[in-house]
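For reference, the structure I am asking about is given below.
The complex is shown incomplete by one protein chain, all other protein chains being positioned as in the whole.
For chain A:
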Amino acid sequence: MHSFGYRANAVVTFAVTILAVMCSLASLSDNFNVPTPTADVKVLNINWFQKQPNGNDEVSLTLNASADLSSMFTWNTKQVFVFVAAEYETPQNALNQVSLWDGIIPSKEHAKFWIHTTNKYRFIDQGSNLRGKDFNLTLHWHVMPKTGKMFADKIVMTGYHLPEEYR
């Protein structure tokens, strides 16, 4: 004969198992969403461009980034983590990626935004290769879910150029 405790345990266990199934279905439903984001990043000014005492180049930039990331929000989205990285090639590294700015978008209402800022994180090279360098700016995003799989992607913007001389 099943006791009170047995029945209580059965309800709780079955309820939690079904909850796990619902959460995986919710995560799977995110695959039906096709995001169509837009982004534009402008380098408004090169504030200064120096060689540090340790021999590494450093740049300070003022950026204006605007983006519309509202299409990537679903019912299962907790927040979107977005960052801007500078990408370039040097003789010693095939690919350098330096994160210049990041932010967290907590909801769909905040997903259409622009920011005007100097770089949040320092743009320092491993070495002294930045003079006259062409670089890309990529906007990366991570769609962090309430439950399940996280999706990440990026938009690459080309055509940025650093000055030939230090200033």
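In this text, a residue touches a chain if its C-beta (ideal position, glycine included) is under 8 Å from a C-beta of that chain, and two chains touch if they have at least 3 such contacts; residues count from 1.
Note that in this section contacts and distances are computed from a predicted model.
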From the list "tRNA (34-2'-O)-methyltransferase regulator WDR6", "TAFII28-like protein domain-containing protein", "UDP-arabinopyranose mutase" or "Signal peptidase complex subunit 1", give the UniProt name belonging to the chain omitted from this structure. "Signal peptidase complex subunit 1"
Which of A:29, A:126 or A:158 contacts the chain that the document leaves out: A:29
For review purposes, identify every residue of chain A that touches the missing chain, sorted by number. 1-2, 4, 7-8, 10-12, 14-15, 18-19, 21-22, 25-26, 29, 74-76, 146-147
